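Please see the structure below; I have some questions.
Removed from the display is one protein chain of the complex; every other protein chain stays in position.
So, chain A:
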Amino acid sequence: MIVVFGVVLYPMGRTLVLSLVDATSALQTEFTFSGLSNYTALLSNSEFWATVWRTAVFTVFSTAVELVVGLLLAQFLNQRIRGQWFFRSLVVLAWALPTIVSANMWRWILHPEYGALNGLLMHLGLLDSYKDWIGGPTQALFVVALVDAWKTTPLVAILLLASMQTIGDDVYEAAAMDGAGAVRRFLSITIPMLKPAIAVVLVLRTIEAFKVFDIIYIMTRGGPDSGTTTIAFYTYLQAFSNQEFSLGSAAAYLTVLFIFVLSLVYLRMLRTDSGGTA
(Lines give C-alpha, C1' and ligand atoms only; values in the text may rest on other atoms or scores of the structure.)
Protein backbone atom coordinates (compact mmCIF):
# COMPACT_ATOMS: atom_id res chain seq x y z
CA MET A 1 0.00 0.00 0.00
CA ILE A 2 2.80 2.35 0.86
CA VAL A 3 4.31 1.52 -2.49
CA VAL A 4 1.16 2.48 -4.32
CA PHE A 5 0.98 5.71 -2.44
CA GLY A 6 4.58 6.37 -3.30
CA VAL A 7 3.97 5.67 -6.94
CA VAL A 8 0.80 7.69 -7.29
CA LEU A 9 0.65 10.35 -4.62
CA TYR A 10 4.20 11.57 -5.07
CA PRO A 11 3.69 12.28 -8.76
CA MET A 12 0.35 13.86 -8.00
CA GLY A 13 1.99 16.31 -5.63
CA ARG A 14 4.91 16.81 -7.93
CA THR A 15 2.64 17.65 -10.83
CA LEU A 16 0.85 20.17 -8.68
CA VAL A 17 4.20 21.79 -7.88
CA LEU A 18 5.18 21.70 -11.52
CA SER A 19 1.99 23.37 -12.53
CA LEU A 20 2.81 26.23 -10.19
CA VAL A 21 6.34 26.84 -11.36
CA ASP A 22 8.03 27.54 -14.60
CA ALA A 23 9.64 24.38 -15.91
CA THR A 24 10.65 23.75 -19.46
CA SER A 25 12.79 20.68 -18.95
CA ALA A 26 11.96 17.32 -17.43
CA LEU A 27 15.25 17.15 -15.61
CA GLN A 28 15.40 20.67 -14.29
CA THR A 29 15.77 20.76 -10.51
CA GLU A 30 15.56 24.47 -9.69
CA PHE A 31 12.46 26.39 -10.54
CA THR A 32 11.17 29.87 -10.18
CA PHE A 33 7.86 29.94 -8.45
CA SER A 34 5.30 31.48 -10.74
CA GLY A 35 2.13 31.13 -8.77
CA LEU A 36 -0.98 30.59 -10.82
CA SER A 37 0.45 32.14 -13.95
CA ASN A 38 0.37 28.83 -15.83
CA TYR A 39 -3.29 28.52 -15.05
CA THR A 40 -4.13 32.09 -16.01
CA ALA A 41 -2.11 31.64 -19.19
CA LEU A 42 -4.21 28.63 -20.07
CA LEU A 43 -7.51 30.12 -19.08
CA SER A 44 -6.95 33.21 -21.17
CA ASN A 45 -5.79 31.20 -24.16
CA SER A 46 -8.45 30.84 -26.84
CA GLU A 47 -6.78 27.72 -28.20
CA PHE A 48 -7.19 26.05 -24.83
CA TRP A 49 -10.89 26.89 -24.75
CA ALA A 50 -11.29 25.59 -28.29
CA THR A 51 -9.75 22.36 -27.02
CA VAL A 52 -12.14 22.24 -24.09
CA TRP A 53 -15.05 22.77 -26.45
CA ARG A 54 -13.89 19.97 -28.75
CA THR A 55 -13.48 17.69 -25.76
CA ALA A 56 -17.01 18.53 -24.64
CA VAL A 57 -18.41 17.81 -28.11
CA PHE A 58 -16.49 14.54 -28.29
CA THR A 59 -17.59 13.52 -24.81
CA VAL A 60 -21.26 14.37 -25.21
CA PHE A 61 -21.52 12.83 -28.65
CA SER A 62 -19.67 9.60 -27.94
CA THR A 63 -21.31 9.12 -24.54
CA ALA A 64 -24.77 9.73 -26.03
CA VAL A 65 -24.20 7.24 -28.83
CA GLU A 66 -22.78 4.69 -26.41
CA LEU A 67 -25.66 5.08 -24.02
CA VAL A 68 -28.45 4.88 -26.60
CA VAL A 69 -26.93 2.07 -28.64
CA GLY A 70 -25.73 0.37 -25.46
CA LEU A 71 -29.24 0.38 -24.01
CA LEU A 72 -30.77 -1.09 -27.15
CA LEU A 73 -27.97 -3.62 -27.39
CA ALA A 74 -28.40 -4.66 -23.76
CA GLN A 75 -32.13 -5.01 -24.31
CA PHE A 76 -31.43 -7.22 -27.32
CA LEU A 77 -28.89 -9.32 -25.40
CA ASN A 78 -31.44 -9.79 -22.65
CA GLN A 79 -33.91 -11.54 -24.98
CA ARG A 80 -34.31 -15.26 -24.66
CA ILE A 81 -33.57 -16.32 -28.20
CA ARG A 82 -31.60 -19.20 -29.54
CA GLY A 83 -27.96 -18.43 -30.26
CA GLN A 84 -27.84 -15.68 -27.67
CA TRP A 85 -24.46 -16.94 -26.45
CA PHE A 86 -23.11 -16.15 -29.91
CA PHE A 87 -24.37 -12.56 -29.83
CA ARG A 88 -23.05 -12.03 -26.33
CA SER A 89 -19.68 -13.40 -27.39
CA LEU A 90 -19.61 -10.93 -30.27
CA VAL A 91 -20.04 -8.07 -27.85
CA VAL A 92 -17.32 -9.38 -25.55
CA LEU A 93 -15.07 -9.83 -28.58
CA ALA A 94 -15.44 -6.20 -29.64
CA TRP A 95 -14.84 -5.07 -26.08
CA ALA A 96 -11.67 -7.13 -25.68
CA LEU A 97 -10.02 -5.85 -28.84
CA PRO A 98 -7.14 -3.62 -27.67
CA THR A 99 -7.81 0.08 -28.25
CA ILE A 100 -4.69 0.53 -30.32
CA VAL A 101 -5.64 -2.35 -32.58
CA SER A 102 -9.12 -0.99 -33.10
CA ALA A 103 -7.77 2.50 -33.77
CA ASN A 104 -5.30 1.11 -36.30
CA MET A 105 -8.00 -0.96 -37.90
CA TRP A 106 -10.28 2.03 -38.38
CA ARG A 107 -7.43 4.21 -39.54
CA TRP A 108 -6.90 1.77 -42.37
CA ILE A 109 -10.59 1.18 -43.11
CA LEU A 110 -11.23 4.92 -43.32
CA HIS A 111 -7.98 5.75 -45.12
CA PRO A 112 -8.79 8.27 -47.88
CA GLU A 113 -6.66 6.57 -50.53
CA TYR A 114 -6.25 2.92 -49.61
CA GLY A 115 -9.07 2.42 -47.14
CA ALA A 116 -11.34 -0.60 -47.21
CA LEU A 117 -14.51 1.45 -46.77
CA ASN A 118 -13.91 3.50 -49.89
CA GLY A 119 -12.93 0.37 -51.76
CA LEU A 120 -15.97 -1.54 -50.58
CA LEU A 121 -18.40 1.25 -51.41
CA MET A 122 -16.83 1.58 -54.86
CA HIS A 123 -17.17 -2.14 -55.49
CA LEU A 124 -20.80 -1.95 -54.51
CA GLY A 125 -21.30 1.07 -56.70
CA LEU A 126 -22.52 3.21 -53.82
CA LEU A 127 -19.77 5.74 -54.26
CA ASP A 128 -18.33 7.11 -57.47
CA SER A 129 -15.29 8.87 -56.09
CA TYR A 130 -13.09 8.40 -53.04
CA LYS A 131 -14.16 10.23 -49.94
CA ASP A 132 -11.88 11.51 -47.20
CA TRP A 133 -13.79 10.39 -44.15
CA ILE A 134 -11.68 12.28 -41.69
CA GLY A 135 -10.74 15.17 -43.95
CA GLY A 136 -12.54 18.04 -42.30
CA PRO A 137 -11.77 19.05 -38.71
CA THR A 138 -15.35 18.80 -37.42
CA GLN A 139 -16.14 15.68 -39.40
CA ALA A 140 -12.97 14.04 -38.08
CA LEU A 141 -13.99 14.76 -34.51
CA PHE A 142 -17.31 13.02 -34.99
CA VAL A 143 -15.76 10.08 -36.82
CA VAL A 144 -13.20 9.61 -34.05
CA ALA A 145 -16.02 9.77 -31.52
CA LEU A 146 -17.86 7.07 -33.47
CA VAL A 147 -14.77 4.85 -33.48
CA ASP A 148 -14.59 5.36 -29.72
CA ALA A 149 -18.24 4.39 -29.51
CA TRP A 150 -17.64 1.25 -31.58
CA LYS A 151 -14.99 0.22 -29.11
CA THR A 152 -16.85 1.12 -25.91
CA THR A 153 -20.54 0.51 -26.56
CA PRO A 154 -19.98 -3.19 -25.80
CA LEU A 155 -18.75 -2.29 -22.33
CA VAL A 156 -21.79 -0.09 -21.76
CA ALA A 157 -24.06 -2.88 -22.97
CA ILE A 158 -22.36 -5.42 -20.68
CA LEU A 159 -22.81 -3.14 -17.66
CA LEU A 160 -26.44 -2.34 -18.45
CA LEU A 161 -27.22 -5.99 -19.21
CA ALA A 162 -25.91 -7.03 -15.79
CA SER A 163 -28.30 -4.62 -14.20
CA MET A 164 -31.20 -5.56 -16.51
CA GLN A 165 -30.89 -9.18 -15.47
CA THR A 166 -31.77 -8.24 -11.90
CA ILE A 167 -35.23 -7.02 -12.94
CA GLY A 168 -37.72 -9.79 -12.29
CA ASP A 169 -39.96 -11.22 -15.01
CA ASP A 170 -43.03 -10.72 -12.84
CA VAL A 171 -42.84 -6.94 -13.21
CA TYR A 172 -42.96 -7.24 -16.99
CA GLU A 173 -45.70 -9.83 -16.89
CA ALA A 174 -47.85 -7.65 -14.68
CA ALA A 175 -47.34 -4.71 -17.02
CA ALA A 176 -48.17 -6.84 -20.04
CA MET A 177 -51.41 -7.93 -18.36
CA ASP A 178 -52.25 -4.30 -17.89
CA GLY A 179 -51.87 -3.89 -21.62
CA ALA A 180 -48.47 -2.24 -21.82
CA GLY A 181 -46.74 -2.88 -25.15
CA ALA A 182 -43.06 -3.75 -25.52
CA VAL A 183 -41.95 -0.16 -26.10
CA ARG A 184 -44.03 1.04 -23.19
CA ARG A 185 -42.56 -1.65 -20.92
CA PHE A 186 -39.05 -0.66 -22.00
CA LEU A 187 -39.66 3.02 -21.31
CA SER A 188 -41.62 2.74 -18.09
CA ILE A 189 -39.99 -0.26 -16.45
CA THR A 190 -36.56 -0.96 -17.85
CA ILE A 191 -35.24 2.59 -18.07
CA PRO A 192 -36.38 3.74 -14.60
CA MET A 193 -35.09 0.54 -13.01
CA LEU A 194 -31.76 0.99 -14.74
CA LYS A 195 -31.28 4.54 -13.55
CA PRO A 196 -28.46 3.77 -11.10
CA ALA A 197 -26.62 1.73 -13.70
CA ILE A 198 -27.12 4.45 -16.30
CA ALA A 199 -25.70 7.02 -13.91
CA VAL A 200 -22.63 4.88 -13.29
CA VAL A 201 -22.13 4.41 -17.01
CA LEU A 202 -22.44 8.15 -17.61
CA VAL A 203 -19.82 8.96 -14.98
CA LEU A 204 -17.41 6.29 -16.20
CA ARG A 205 -17.79 7.16 -19.84
CA THR A 206 -17.50 10.90 -19.31
CA ILE A 207 -14.30 10.47 -17.36
CA GLU A 208 -12.89 8.12 -19.96
CA ALA A 209 -13.91 10.37 -22.84
CA PHE A 210 -12.10 13.25 -21.17
CA LYS A 211 -8.97 11.16 -21.08
CA VAL A 212 -9.21 9.88 -24.65
CA PHE A 213 -5.76 9.73 -26.14
CA ASP A 214 -4.77 6.57 -27.98
CA ILE A 215 -7.48 6.66 -30.64
CA ILE A 216 -6.59 10.24 -31.51
CA TYR A 217 -2.88 9.58 -31.44
CA ILE A 218 -3.25 6.76 -33.96
CA MET A 219 -6.00 8.06 -36.20
CA THR A 220 -5.41 11.76 -36.58
CA ARG A 221 -2.60 13.00 -34.30
CA GLY A 222 -4.94 15.80 -33.31
CA GLY A 223 -5.51 16.95 -36.88
CA PRO A 224 -6.70 17.93 -39.34
CA ASP A 225 -6.29 21.56 -38.38
CA SER A 226 -6.33 20.66 -34.64
CA GLY A 227 -9.87 19.41 -35.25
CA THR A 228 -9.40 16.40 -33.00
CA THR A 229 -7.04 17.91 -30.44
CA THR A 230 -8.98 17.18 -27.28
CA ILE A 231 -7.74 18.14 -23.87
CA ALA A 232 -5.68 15.03 -23.21
CA PHE A 233 -3.94 15.31 -26.54
CA TYR A 234 -3.41 19.04 -26.05
CA THR A 235 -1.80 18.38 -22.68
CA TYR A 236 0.43 15.78 -24.29
CA LEU A 237 1.47 18.18 -27.03
CA GLN A 238 2.25 20.92 -24.53
CA ALA A 239 4.26 18.72 -22.23
CA PHE A 240 6.08 16.48 -24.67
CA SER A 241 6.25 18.23 -28.02
CA ASN A 242 6.60 21.81 -26.85
CA GLN A 243 8.46 20.87 -23.65
CA GLU A 244 6.12 23.13 -21.69
CA PHE A 245 5.95 20.81 -18.73
CA SER A 246 4.43 23.35 -16.41
CA LEU A 247 1.74 24.37 -18.84
CA GLY A 248 1.03 20.71 -19.46
CA SER A 249 0.80 20.01 -15.74
CA ALA A 250 -1.58 22.91 -15.26
CA ALA A 251 -3.75 21.62 -18.11
CA ALA A 252 -3.71 18.16 -16.53
CA TYR A 253 -4.86 19.59 -13.23
CA LEU A 254 -7.65 21.54 -14.88
CA THR A 255 -8.76 18.24 -16.45
CA VAL A 256 -8.78 16.61 -13.03
CA LEU A 257 -10.88 19.49 -11.75
CA PHE A 258 -13.37 19.16 -14.63
CA ILE A 259 -13.65 15.42 -14.05
CA PHE A 260 -14.10 15.89 -10.34
CA VAL A 261 -16.83 18.52 -10.71
CA LEU A 262 -18.62 16.46 -13.36
CA SER A 263 -18.62 13.36 -11.17
CA LEU A 264 -20.05 15.37 -8.29
CA VAL A 265 -22.79 16.76 -10.53
CA TYR A 266 -23.67 13.27 -11.73
CA LEU A 267 -23.75 11.90 -8.21
CA ARG A 268 -26.02 14.76 -7.20
CA MET A 269 -28.35 14.08 -10.13
CA LEU A 270 -28.47 10.41 -9.25
CA ARG A 271 -29.29 11.11 -5.63
CA THR A 272 -32.11 13.58 -6.29
CA ASP A 273 -33.48 11.31 -8.99
CA SER A 274 -33.70 8.21 -6.87
CA GLY A 275 -35.02 10.32 -4.00
CA GLY A 276 -37.78 11.66 -6.23
CA THR A 277 -38.98 8.39 -7.68
CA ALA A 278 -38.61 6.20 -4.61
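In the analysis below, a contact is a pair of C-beta atoms (placed from the backbone, for glycine too) under 8 Å apart; a residue touches a chain by one contact, two chains touch by 3 or more; residues count from 1.
One rule holds for everything that comes next: contacts and distances are computed from a predicted model.
Chemist: For the complex's missing chain, which UniProt name, "GntR family transcriptional regulator", "Sarcosine oxidase subunit delta", "ATP-binding cassette domain-containing protein" or "Sugar ABC transporter permease"?
Modeler: "Sugar ABC transporter permease"
Chemist: Per the definition of touch given earlier, which of A:A41, A:M122 or A:I189 contacts the omitted chain?
Modeler: A:M122
Chemist: Of A:N38, A:T63, A:S163 or A:T190, which one is in contact with the hidden chain?
Modeler: Answering carefully, the residue with contact to the hidden chain is A:S163.
Chemist: Based on the whole complex, identify which of A:V52, A:L71 or A:A197 touches the chain you can't see.
Modeler: From the options A:V52, A:L71 or A:A197, the contact with the absent chain belongs to A:A197.
Chemist: Name every residue on chain A in touch with the hidden partner chain.
Modeler: Listed in rising order, the touching residues are 1, 3-4, 7-12, 14-15, 18, 26-27, 73, 76, 79, 81, 83, 86-102, 104-109, 111, 113-116, 118-120, 122-123, 130, 150, 155, 158-159, 161-163, 172-173, 176, 196-197, 200-201, 204, 207, 210-211, 213-214, 217-218, 232, 235-236, 239-240, 245, 248-249, 251-253, 255-256, 259, 263.
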